[in-house]
Structures are given as structure tokens and as C-alpha cells.
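This report concerns only the one structure given below.
Complex shown without one protein chain; remaining protein chains in place.
Per-chain numbering from 1; labels A, B and C assigned in written order.
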Amino acid sequence: MTEAQVSGTQGSGGPRIRPNIIRIAHTVFTVRNLEASRAFYVDLLGMNVLHEESGALYLRGVEDREWTLKLEQQVSPRVRHLAYRVAGEADLDALVALAEQQGLPWRWEEELDRPRVLRLQDPFGLPLAFYHQSGTHRWLLQDYHLHRGPGLQRVDHVNVMVPDVERTMRWYLDELGFRLSEYTVDEQERYWAAWIQRRGGVHDLALTNGPGPRLHHWAYWMPDITSIIRTCDILAGARQPERIERGPGRHGVSNAFFLYIRDPDGHRIELYTSDYLTVDPDFEPIRWLRDDPRRQTLWGARTPRSWFEEASELEAFDGGAVPAVEGDLTGIPAHVI
Amino acid sequence: MTEAQVSGTQGSGGPRIRPNIIRIAHTVFTVRNLEASRAFYVDLLGMNVLHEESGALYLRGVEDREWTLKLEQQVSPRVRHLAYRVAGEADLDALVALAEQQGLPWRWEEELDRPRVLRLQDPFGLPLAFYHQSGTHRWLLQDYHLHRGPGLQRVDHVNVMVPDVERTMRWYLDELGFRLSEYTVDEQERYWAAWIQRRGGVHDLALTNGPGPRLHHWAYWMPDITSIIRTCDILAGARQPERIERGPGRHGVSNAFFLYIRDPDGHRIELYTSDYLTVDPDFEPIRWLRDDPRRQTLWGARTPRSWFEEASELEAFDGGAVPAVEGDLTGIPAHVI
Amino acid sequence: MTEAQVSGTQGSGGPRIRPNIIRIAHTVFTVRNLEASRAFYVDLLGMNVLHEESGALYLRGVEDREWTLKLEQQVSPRVRHLAYRVAGEADLDALVALAEQQGLPWRWEEELDRPRVLRLQDPFGLPLAFYHQSGTHRWLLQDYHLHRGPGLQRVDHVNVMVPDVERTMRWYLDELGFRLSEYTVDEQERYWAAWIQRRGGVHDLALTNGPGPRLHHWAYWMPDITSIIRTCDILAGARQPERIERGPGRHGVSNAFFLYIRDPDGHRIELYTSDYLTVDPDFEPIRWLRDDPRRQTLWGARTPRSWFEEASELEAFDGGAVPAVEGDLTGIPAHVI
Partner (left out) sequence: MTEAQVSGTQGSGGPRIRPNIIRIAHTVFTVRNLEASRAFYVDLLGMNVLHEESGALYLRGVEDREWTLKLEQQVSPRVRHLAYRVAGEADLDALVALAEQQGLPWRWEEELDRPRVLRLQDPFGLPLAFYHQSGTHRWLLQDYHLHRGPGLQRVDHVNVMVPDVERTMRWYLDELGFRLSEYTVDEQERYWAAWIQRRGGVHDLALTNGPGPRLHHWAYWMPDITSIIRTCDILAGARQPERIERGPGRHGVSNAFFLYIRDPDGHRIELYTSDYLTVDPDFEPIRWLRDDPRRQTLWGARTPRSWFEEASELEAFDGGAVPAVEGDLTGIPAHVI
């Protein structure tokens, strides 16, 4: 199944095999109170507990055959890493070669169901992980009688804030073979945000301007608009309307219907449905102006300031938090509440 | 709140106060295996258990402030009675007067939360009950985090098979003040079915031709089409697709989106949403021809034979089952599977 | 069909027949540019043009058998009157008697399809109209191939801003037989808003505190949440996101899913679906605190200031605009954008 790809984009040392990344796959959140997180993710959002250990929960959506969100009790709420699945073991070797060539920190780690995880820091400080082999489990997709809450379906994408969107994007396009779907520029044509993908959808990874690197949000695909509306009703029913940060609404970028919610530690989750395909060879990336009122919410709704300012700390390669730095672009878009 | 109504439709003995019936309100099903019924109504359909006694469950939808379906363990699956709520105690007296005048069997009974229930047999053998006073309970409408399964909302209507639709209908219109919404005639203009109402919707009571009297179905209002689709998915997920008898589809009559399912004893439940209002003083009943393919399902789908032939036994006034008799009209409509 | 009702709530001059009001029925908006209004109501919202005259359009939803919104080209955008349908001609006479007794201005008028309209000013300056006889037309409910845009279904309610909610509410309850569904009080238990009804739903008429009397909004029932989402998409597609003022969201009051939009003259339209029934004799009105964040939008979303401040002028009995006066309660609720 692995498709060998010859990368011709860099001069150094002859052609190198470009790793074949399949898709964004899992994340690990550290949380301060695992029971509070369970109440949010399991009791209200209805995520399925695939495994449970002392101090950790492994969660998934109904289409996921693997765990896609690990919650781990720790003193500080952080994001341990963002993991991508690759097509074969050879792709992990190609990633090691890339790390060696570029002097990026890397090591082998292990996670439950994932015996060989390559932990690698990208040049911008993002804590990446890659794995091929995975223990998979019977999905719940057609076990509708076991679905709970709004029925989160599968991991969809991750969004990170970085101080230099364009430089970060170039590395993912050139070195990891991502393709650009949509992007936002300011009035000087500087990149404000970019949506890039491996899987043929709108994005596996979004990069947005801001002090970073930090996690902006982790997103799940939902079966339909109604299930997103139901999430709002459930949170309101539980007298936790403050967990709803933005939406529901229709994005201009991606055309998806969306909702942003915050977990008890402030980690932001997006529920997302109904975007479009990008598989065509002549797909032309869509360009938006930063202050177009239809860009963020097609309906023109304003975005709360917290959405631009707050994000989760990332765990550094040697422990502690990756320090967030400011970039050259400052300010936030117009159309803020 | 009670509105005194002077009935001028009969000659006997001067004007009589016509009872003010508010709406169809509850039923009592006897079932052979209460745990099997609980698995169906509570675990799969998500109905709320308002009360539980040895041998009985009292269920409701999320908008119901009272129990609307009582399940009682018995040797034979039957329908004990069909209960309507009336505007005041005086309306119960008016009903007693009617029973006395027409020689209909009646007595006072008691149910949980309902201390004064008038049990009355209509002239066609249907076991009716009427009550005014009721213990009500905090509804679950906005406790969305407590909703389970597809979220049945409130009792909507009851449908009975009777051997003489027209004569039965006339009695409910003349004596109980029902109003006609829609009706079906055969090619000789004989009434095949009638939908009659008190509450301003399409129907509290439907009468359909067939050996009877028997209960054809008991119906709950659903919040939307999606929740009806979800019911199908849940039953299929639980490997009980055979509980789905007909639909989902759009009725020609009533314009409602519907699904018919059968409980473990064969009692038929309809899930129903999205009909229309009938409050206008000049509302003209809608006439359908029996063999119009758009009548039963607007989309022309054929109806399974069981839907025309099978129905629940009713409990007689003195115990046992009301015997079902054939009427003059025989056969079933075209457009059957 | 008319049910005579003896009013026992006032002392003056013996019992009086209380008029039987069926439901809110139509309004007449004056607009400055009929073609701009047509583009909004017909081309985007998909309302059906039942009649067209020089300078006027008569619109309806797909369930309406009558026109329910008349647009008339005039210099100033106003609301000519708010019309209720009554059960019979005798109810119009009862309303005339009420006007005579209370010294309220009244006269007979005529509208297309409505030969005998009683125009009556209520004690608070609201321009009311009442009619019984109406030319009705074949509805479009099941002509789905003729539905356009999001498919507005039927008139649902009207909402007016008045300086004294409690006194206004009392008059409608006592004189016109309205019943209270929900109400909002401030911290001194003064009425801030009230939802009152005749039809068995949550409201035909809502009263909210503010300088007035003015029209806050005119509302249509929608078939489902999806059709409300579609309205947002259509307005955004047409590059008119600024027409969307508030929502979509779930109301705490009424539990309805809603959207507020503004027409080219600023008249506010609510699209509304999925509330509950209020027909029970012991229905207890629901009480909300003014600053409960779940009251206006169950999900806690904040409301734009314009929604509290802007409203349409009403036409006075003798022409011109009804002057808006301030009440004793000032300020707007917390939870404003």
C-alpha cells in the first residue's frame, strides 16, 4: 500500500524518499482532573472509552478504529504531541532521515496499541509523533444503540497557532508532502492562516497566526448539522453553556458547519461537518482576505476575542512547555465581539 | 379554564352540557414480559421512567409532565383503556350524564397520579377513560443531557380500527365535540378512515376501517425527522430491524413524517412529526380516495399487509377482550407489499 | 364553531360576551422600495406571492391558506396593524362592545380577501385588527416542488415592545382571553416580558419591555432546524450576511430554535420552530429571571444591542406614527454583545 515518493524539492544530498503521511491520527492532552474531563468528554460528549488506565483514558469517536484522544492526569494542562499515521514502517525511517538531515530532535516512544511511535520536534517547536503499526478495534459506526450524546464520529484535523504561518506551511508542503486547500492573507499579502491536507479533505492541519506554537483546537467530524446543534443543547441542559465558545455556524473557509467548545482545562475542541473534497490534480487553493466578514463565519457572525487569544501549551521535547513566541504579524482580525 | 358548551345536536331531553375534552392523554398496555418491554421502550427508545412499581412501569416523553404510557405485566397483551384529559371536573359529570342517557357502562377508577378516572365504554366497545386532576412532574424538555435514544417528545394521538368508521366518527363529533381534519372514502364514497381532533392539530383520534374495535397504534410526537431516522438506526444497531414495520416516510394524510414500530408484544407505536394546524373556523376537511397512492405515503411507497391486518386487543369493561367484529367494508387498499 | 364565553373578570355592567380569538393572522408592513422587499421576501426567503397589486404584494408561507404578510409601498416603513382571526362574526360584535365600553377607537375596514375587518386601537396604542371572514386559497404544503428558498411554513406569532408589560398583559388576559405561557421578571419581580397565547402553542403575542409601542418582530414557523440554517446560508450566499441579526440558536423561553433577520427597511422577522403545547388546564406559566444567561439563548450566546433597541414604528389610528414612550424599567439585560 505504501507508495514510494521521490522528493525533488531540495538540493541536499541527492533525492530522498518523502514519507507518505496518511492523516492526522491522535493527540494526548494532559488534564488536571481526569474525572472532570471524563464528565465532559464521556458523559456529555458521549465519546467511547476504548481503554482505561490509572490516570488515563483513551477515547474515540464512533467511526474510529483506534483511540484518537488520550487524556492523562497531570499537574499542568498541555498537549503532549500531535500524531500522524503513516503508510508503512519505511515512512518512519524516511522521517528519521529527515530529522537527521535537518538536526531535528527525535526518539522512539511507545503508546498503548502503538508499539513504535516516532517522536519528532518540527523546526518550529511543534511536538509531532508518527506511527504506522496500530492495534485496531471493532468500530461502533453501525452500533447505533451504543452511541451516546451527539455522536462524535472520527478525528478530522488539528489547528495550531504559530508565529510564522508561511514558513511553517512551506516546511509541511515541501518536506511532508502536504497540499494547500485554502489560505488567508492580510492586506500586505502576508499569510495569516493556511489549511493543508494529506487525506483529500480540506485539512489535516491548519496553521493560524498568533503567539506560538500552541494548540488552537483538535477537531472531530460529526455526522450532520443536527448532531452539532444537539451538542449545544446537551451542554446547556447540563447548565454548562459557558463551555460553548463560538458557533454554531458555517465557516467561509472550508464551508464546514462548526462549533467550538472548551473542555474543563480550556483545551478547545471543534465539532465539524460537511466540507468538500480536494483530490483533483488541478485543485486551486482558495484565497481569503483576513478581514472578509464571510471568511470565518459565512453568515458574518463575529468571533469572540478568546478564540484568537487563548490556546493550549505544548509539551517540549525534554519536558516542560514549549515557549510561545510572537511573530511579525500582530493584532487580530476585525469582526470580533 | 373550562368552557361550558351547549350541545344542540340531539333532540333528547333538552340541551345538555357538552364535555370539554382537551386532548388524548395516556394509555395502559398489558405486556407479557415487562423486562422485554423495558428493553424496548426505555433502553432503545429512551422513554423516561417516571414511576416504577412491582409489575408496572409509567413512561413519558421529554415534554410530557405526566406519565403517558403505563406498561403492566399480564398474561395477555391488551390495551386497558385510552384516556383523554378534560378541562374540569364538571366535564366528567357531563360525561357521566352522557353515559347515563345513552346507557353506556361507566365507573370511577383510580390510577397513579390520577385519583379520579372515569372509565366509560363508548357505543362501539372502545374502552375510554377521562380525567381532569393529575399529578404533574417537572418535564425534561430542556434537560437535553438527560435525553436518551431518539428522544420521544409527547403523546400525539391514538388510532383505532373499527368496523363502521362513519358511525363511530359521528358519535365523537356529535357527543364529544371532535372536529374532522381529513377523511378517506372508497369509490362508493363510504368512509374508510377519519382523522378527528380536539387540540387544534391534525388528530387526537384516528379511525380506520377493519375488524374491531382494536388498537391500531399509539403515537408520539418527535422533535424532527432526524430523530425518527435515528430510531431506525438504533433498532438496526441493536439487531432488531424486524421491529420496524413501515416507514420512515411522509404521510399524504396529515403531511407528517412517520415511522411505525412494533413492541415485543406486537403493540404498534407510531413516531410522528411535522403536521399542521387546524384551528381556523373555516378549516375544510381534506378528502382522499382510498386507492390514491399518495394518500398513505406521499412518496407512493407500498404498505406491508401486516399494517392493515394486525392490531392490539382491547380490554372489555368487565375483563377479557372486546370481541372484534367485521364491518361491511372488506378488503384492504391497493398499494400493499 | 364559535364558543360563547362568559367573562366574569370585570365588574362593570354585568357579564359580557368575551370574544373568541383564534390566532394571530396577518400584518401589513409599509416599505420604501417594494422591489427591494420582493428581492428579500420572495427571491431569498421564498415566500409565495398570493396576490400582487400596483404598489402591494400579498405573501404567505406554504401552510398558509390566506395571505399573512402584506407589503405596501409607502414613504415611511411602518406597521399598519396586527390582525387576529376570530371564530365568528359575533366575536367582532363583542369586540365592538368592548371598544365602546372602554372608549377605544374603532372602525370597519376592508382588505383584499377580507371584506370586514375591525380596526381597533388597544388602550396602549397598538393598532389591532380582527376579522372572521376570509377568502382562502389552496395551500402549497404538499406542493413541495413549488417550495422556494428555506420554505417558511405559517405565521406563528408577533412580538411588540411596550413600556408597561404587566399592564398590557393584564388587558389581553382579562379582555381578550389570552393565557400566559412564560414570563420574565427583573430582580424586583417586575414583569420584563410575557408570552401569551390563544392557539394552544407558546404564544400568539409576546410583550417585551422597551420604548413603545413598537413592533419588535413578526414570526414564521419553519418546518425544521435545517431550514433555518439554510436561511443563513442563502443570505450569506447572496452576500447579505448583514441581514442576519441574531442566531441561529435555541431560546430558553419557548425552547424554540430561532433566527432573527432584518428586511431592507429594518422590519425584523423571526424564523421559529419546535416549541411545545400549552393546552393543559393546569399548565403553569414558566418564570425566568431577566439576567439568566440561558433565558434568551439556552446556549448562553449574547444578544446584539440592536435587538434590544431597534423596532418598527406602528401606524396611528388617524395616520402618522404612534409615538413611542419610555416605561419605568430602563436598561437592557446583561449578556449583550
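Observations
Going forward, contacts are C-beta pairs under 8 Å (C-beta built on N, C-alpha and C of every residue); 3 or more make two chains touch, one makes a residue touch a chain.
This one's a predicted model, so the numbers in the text were calculated from it and none came from an experiment.
Contacts of the undisplayed chain with visible chains (whole complex): A, B, C. Only one of A:His26, A:Arg60, A:Arg119 or A:Arg154 touches the absent chain when the whole complex is considered: A:Arg154.
In the complete complex, the residue from A:His26, A:Arg60, A:Arg85 or A:Arg290 that touches the missing chain is A:Arg85.
Touching the chain that is not shown, out of B:Val79, B:Leu277 or B:Leu298: B:Leu298 (per the contact rule at the top). Which of B:Gly55, B:Pro241, B:Pro285 or B:Gly320 touches the hidden chain is settled by the complete complex: it is B:Pro241. Of the candidate positions A:Val28, A:Leu298, A:Ala311 or A:Leu329, contact with the unshown chain belongs to A:Leu298.
Contact between chain B and the unshown chain involves residues 225-226, 229, 232-233, 235-236, 239, 241-242, 244, 248-250, 257, 293-294, 298-302, 337. Remark: the residues of chain C touching the chain excluded from display are 43-44, 142-147, 224, 226, 230, 233-238. The missing chain lies against chain A, touching residues 1-6, 22-23, 63, 65, 85-88, 132, 134, 136, 141-142, 154, 179, 199-200, 223-225, 252, 255, 274, 276-277, 279-282, 298.
As a convention for this text, only the chains that are shown with their structure count from here on.
Averaging Cα atoms per chain gives one point for each, and the point farthest from that of chain B is the centre of A. Judged by shared residue numbers over all numbers used at their interface, chain B and chain C contact each other through mostly the same positions, with over half in common.
Taking the mean of all protein C-alpha atoms as the reference point, the chain centroid lying nearest to it belongs to C.
The rotation relating chain A to chain B, fitted on Cα atoms, amounts to 180°, rounded to the nearest 5. Work out the mean CA point of chain A and of chain C, and you get 45 Å between them.
In chain C, the residues that touch at least two other chains are 225, 298.
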